[in-house]
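Can you read through this structure? Questions will come right after.
One protein chain omitted, others in place.
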Amino acid sequence: MPRFVKDVSCKTGLPPGTIIHCGEKKTEEVKITLIHYDGDRFEEKELTRVEDAFPFKDRPTVTWLNIAGLHRTEIIEKAGDIVGLHPLLLEDIVTMGQRPKVEDFGDYIFVVLKMLHDGEESGEVEEEQISLVLGSSHVITFQERENVVFRPVVDRLKNGKGRIRTSGADYLAYALIDAVVDRYFVVLEGLGEKIELIEDNLVADPSRNALRKLQELKREMLFLRRSVWSLREVLSFLERGESSLIRKTTRIYFKDVYDHAIQVIDTVETFREMLSGMLDIYLSSMSNRLNEVMKVLTIIATIFIPLTFIAGVYGMNFKFMPELEWRWGYPFIWTVMVSMASAMIIYFWKKKWF
Amino acid sequence: MPRFVKDVSCKTGLPPGTIIHCGEKKTEEVKITLIHYDGDRFEEKELTRVEDAFPFKDRPTVTWLNIAGLHRTEIIEKAGDIVGLHPLLLEDIVTMGQRPKVEDFGDYIFVVLKMLHDGEESGEVEEEQISLVLGSSHVITFQERENVVFRPVVDRLKNGKGRIRTSGADYLAYALIDAVVDRYFVVLEGLGEKIELIEDNLVADPSRNALRKLQELKREMLFLRRSVWSLREVLSFLERGESSLIRKTTRIYFKDVYDHAIQVIDTVETFREMLSGMLDIYLSSMSNRLNEVMKVLTIIATIFIPLTFIAGVYGMNFKFMPELEWRWGYPFIWTVMVSMASAMIIYFWKKKWF
Amino acid sequence: MPRFVKDVSCKTGLPPGTIIHCGEKKTEEVKITLIHYDGDRFEEKELTRVEDAFPFKDRPTVTWLNIAGLHRTEIIEKAGDIVGLHPLLLEDIVTMGQRPKVEDFGDYIFVVLKMLHDGEESGEVEEEQISLVLGSSHVITFQERENVVFRPVVDRLKNGKGRIRTSGADYLAYALIDAVVDRYFVVLEGLGEKIELIEDNLVADPSRNALRKLQELKREMLFLRRSVWSLREVLSFLERGESSLIRKTTRIYFKDVYDHAIQVIDTVETFREMLSGMLDIYLSSMSNRLNEVMKVLTIIATIFIPLTFIAGVYGMNFKFMPELEWRWGYPFIWTVMVSMASAMIIYFWKKKWF
Amino acid sequence: MPRFVKDVSCKTGLPPGTIIHCGEKKTEEVKITLIHYDGDRFEEKELTRVEDAFPFKDRPTVTWLNIAGLHRTEIIEKAGDIVGLHPLLLEDIVTMGQRPKVEDFGDYIFVVLKMLHDGEESGEVEEEQISLVLGSSHVITFQERENVVFRPVVDRLKNGKGRIRTSGADYLAYALIDAVVDRYFVVLEGLGEKIELIEDNLVADPSRNALRKLQELKREMLFLRRSVWSLREVLSFLERGESSLIRKTTRIYFKDVYDHAIQVIDTVETFREMLSGMLDIYLSSMSNRLNEVMKVLTIIATIFIPLTFIAGVYGMNFKFMPELEWRWGYPFIWTVMVSMASAMIIYFWKKKWF
Partner (left out) sequence: MPRFVKDVSCKTGLPPGTIIHCGEKKTEEVKITLIHYDGDRFEEKELTRVEDAFPFKDRPTVTWLNIAGLHRTEIIEKAGDIVGLHPLLLEDIVTMGQRPKVEDFGDYIFVVLKMLHDGEESGEVEEEQISLVLGSSHVITFQERENVVFRPVVDRLKNGKGRIRTSGADYLAYALIDAVVDRYFVVLEGLGEKIELIEDNLVADPSRNALRKLQELKREMLFLRRSVWSLREVLSFLERGESSLIRKTTRIYFKDVYDHAIQVIDTVETFREMLSGMLDIYLSSMSNRLNEVMKVLTIIATIFIPLTFIAGVYGMNFKFMPELEWRWGYPFIWTVMVSMASAMIIYFWKKKWF
């Protein structure tokens, strides 16, 4: 639960635009990668100093600067200086716990995304914040640590597969965002399997443990839902293409990612409703169990309590109890008792209690 | 459950516009049918190669190309070449699990629909994806396998019944979409019957099994609802007639299908609320049963436990128990016990426990 | 339940504009009534052939043609020919199960309404479909069977009461629609009484039967709600007066009917919430009953089980049980048992179990 | 409950604009008060005939005509004649059960409001309908009976306090509406106290009676909510100042009343959620009680049933039962029984059942 509010209050009281890394440090080293390419060329190199990216700024090629690791804020600040980013934007980049959002600064667009992955240890869905700045001929991405999500895009750039090498910075931004959104499906698939598993468990053995897991999944969904609805807003903005930085030919691709986001939302909402339905099943399973337990008790008690009473009667020590003297008293009383028990059993049988 | 997310992640990591068939293969052969007609003529022929459709493209007649079977993606690509379809569109055609949607590409409109039918084996509602491209004088449809839903339209074309032969490609598109939407009513009727059946069962025998079926139906509804709300959006777009490809005279027909979609939504929402109401009935039936069981137990126990106590008292072996010696002790104690039991029974009777 | 989907699928597969009566036949004969009037004159006559209405079409008076009985579709078609109605509209007229709707065809407005009445036999709210076509100087109405709802309007026309004789066809349409909407209040009043009755029953005797009735009423509400929300849309359209057929002076009257529709919606929604509240009462009544039953059982069992144990102890046959020999054993043990019982009773008293 | 639908159907079948008083008669006499004032003068007089208000109509002063008592419809009609009110408006004035609404007739604005007060006898919130017509230099108000709500406004007029004497008819209308809305806070305060009381009761003694009161309050809220949401719409219209009758300087005052209405809505919605939460508390209190009852039963039964069995065993009359002969049999069996009881008690203690 703490992650819902954890990093939010860490800068309370500081002036706005204060660039302080706010969140868990997920990597030791900061890795700066510079890629620049056009239809013919492709070059990838690792930088030690972010200032080395300056010269590439004004080249006609598309430039992609990727910074993995956000705790050394001076690097972020320098990267911001290269293309003149607003201090508030830099603050957002280093403050974890942002919602996915998009802001149009005129000559660049700033996008915050959440990359999801299944936490290996925790079993919970974890998110990493990815910020992306799209300029006219460059893209700058900021990650919490280097992860594999952008690898396929780099490969496609390297191999010149598809239209990516010839389609400008906005298409690159699209490709990166698409890669992030695609991860949601992987995470959803994992959650879908978990839900199936829990459902089977709930029916087989409606223990309190199953309920706990159900609640945890509901919480995951809550968490995810918050994320995807914001994502949808981001993509809706990009798809509408209100900024001149996104060309008409690229807009149709953003429309495609937008459709994916809608599919993600659909799935999350479906999962939520399925989990609600499972709670109903759980509760009524519990009721069912209680009914069964009570039936057993009632059958046994209803049959034997009257019999015990009869036995009690003839266990009384009154001097004058004619039945006790009677020769066939004992067999007769057995007959009475067996008849009563049989009648009870038939009654319960008819009521379908067995 | 798996169908909610199944095919979605199958292309993760591939570049956009990669045309890979993503979903279950439902037919072995691909069947390509070409129909072209105007007020006077009607011709239907089966093609072995989709390229053979090329010559018909520029004729003044209306041309309808139907491709049943989507796993041979090269056929889809060639069909796309004939009228110059966007790669993303082709990708959508071969990727199952799309939401119903409509996209206006200017000189053609792309529509994805879901055709519903009751799955024979599974008993679940199944859906097949149908894509439709409407150009100025041609319609191209893509189906997962050849199914009967378009048959009545072909027949009307052949027989020249109604205004279909003289009304252009947009009217043909309308007729095809109308045929798809009409299937929803058939499926809903089947679901309506299932709901009625379950309701009767719930009341007669509120077993856990009934609850399971209830939940399955709720899930069907969830599934259906997702589908029909998207469908509504599609039809709303077509009915507004924002594209010049849809003439004013045809718009009124799209308005009619739109009304049908609203009726479908109404019915689905009504079913959903009915299923919710049935859950309430189920849960209170369970409560009722528990109450009944407890009443039986309580009546029996409350009557006999005190009596057994009395019998127990006179079963004690104290030396000096005057009652035991008394001549009328035994009949007297029977009188006492019968009176107590009667009092109890009258009490329960008054409380309406019987 | 079947009525939610009954007639909808009856024309699946037929070409649009096919005019086939789809629904229950509620009358044997078709009755065609023609009324024409202006400020001075009023004439009402029954026609045997709908063609006889033709000559009145171009007169300066207002003409109202009412057709009661929809199964003879050739009559509907001919009526459509008189003023040139669109085939889809004629199809809607003879297809029961339409939602209330309004369509503006330029030179006429087409309105579908539902007239409600309490079904005598079924006890359910039943609806009849009423279609209305408003032209510049004529109104055509189509009913499933002749019913009394339009009678007051005819009387007002005949008597020349109010402004109805001098106010044109749009005012006549208003008067007819107003008459239909007024019926809703009557039906709601009936439902309100039913709800009150059930509520009293629920409290007095929370049987399963009461729950069944509750659910039936909820379903009625569902049904009604669907109807009134559509009605609201229809009236909202008319009240906005977007068509030139509705004059400004008449719009204020449509606004008035619109207000009535809002009141109907308010009432329906209030009823829905009341029924929900009653379900809560029912469920907690059940809980309460269970609590009471369990209290009785627990009090009796808790008092007598220990006593029975004591009696059992002194019913043992051990040779050496000093108490049994003791002169005051028996009275003493009675004292013990009475004290224990009293203690228990005081305990339960304090816990407010009585 | 009846009040939700009571008066609505009372005019079914009558022509629109029929001015018949529809509702309970709350006063015997009709009291007509005429106030006219400007910055310098103030005059208040009671009229016997409403026609006497005519001469004041064209004076430069602001005229306020208040009519308390609506059952003598001829007075309402005459008042309508003075400023030429629409018949539908007059109908609304005398028909109780209207929703708060506003209508702009161009040269006058018609407002219907609900004045709330706590019903002395019924304990329910009661409402009185107040209609207000705002013209360029006059205000006409219609009340069901004379009530105190307008008294402070009259006093302020008389004393010339505030800007009321110099601010025109629209400011007077504002002052009157403000007085009506202020009453809502008083009523809400009363309801808030009731809710607090019920909450305390629910916790102390979760009886069925408390639930009944809870449901009654929920219904009050339903009733109130309907009223305040309509009120909000009315004030929103006035605050937007679309009519030229409301000057810009007065709009800011209407904005203020609008804010009050929002506060009322906030409070009503908060109360509704609180009542929902209280139902949860109630239901879980019931569960808790059942648990407690069952624990008592289980503890007693579980301890004594095995002991009674043991006693029963040694009450058997077998000839050869060696234990019975044994010298220490009786003390030994007591030891056994006490140990068993202690073990049970320890077990329950550990399970925290005490």
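Should a chain be cited, it is by its letter among A, B, C and D, assigned in written order, with residues numbered from 1 in that chain.
As a working rule, a residue touches a chain if its C-beta (ideal position, glycine included) is under 8 Å from a C-beta of that chain, and two chains touch if they have at least 3 such contacts.
Computed from a predicted model, the values in this text were never measured in an experiment.
Shown as candidates are A:Gly17, A:Gly39, A:Gly84 or A:Gly123; the residue that touches the absent chain is A:Gly17.
Note on the undisplayed chain: of the listed residues A:Lys31, A:Lys78, A:Arg99 or A:Lys158, the one touching it is A:Arg99.
Among D:Thr166, D:Ser287 or D:Ser342, the one in contact with the hidden chain is D:Ser287. Where chain A meets the chain that is not shown, the touching residues are 1-2, 4-5, 8-9, 12-18, 86, 88, 97-99, 101, 103, 208, 211-212, 215, 218-219, 222-223, 226, 279, 282-283, 286-287, 289-290, 293-294, 296-297, 300-301, 304-305, 307-308, 311-312, 314-317, 321, 323-327, 329-330, 333.
Contact between chain D and the unshown chain involves residues 152, 156, 161-164, 174-175, 178-179, 182-183, 185-186, 188-189, 192, 195-196, 199, 203, 252-253, 255-256, 259, 262-263, 266-267, 270-271, 273-274, 277, 280-281, 283-285, 287-288, 290-291, 294-295, 297-298, 301-302, 305-306, 308-309, 312-313, 315-321, 353.
In this text, only the chains that are shown with their structure count from here on.
Any chain bridging chain A and chain C, meaning touching each of them, is among B; the list is complete. The two sequence copies chain C and chain D touch through a face in which the numbers common to both fall below half of the numbers used overall. Here the spacing of chain B and chain D, counted between their Cα centres, is 42 Å.
In chain B, the positions touching at least two other chains are 283, 287, 290, 294, 297, 301, 305, 308, 312, 315-317, 321.
In summary, the structure contains touching chain pairs A-B, B-C, C-D.
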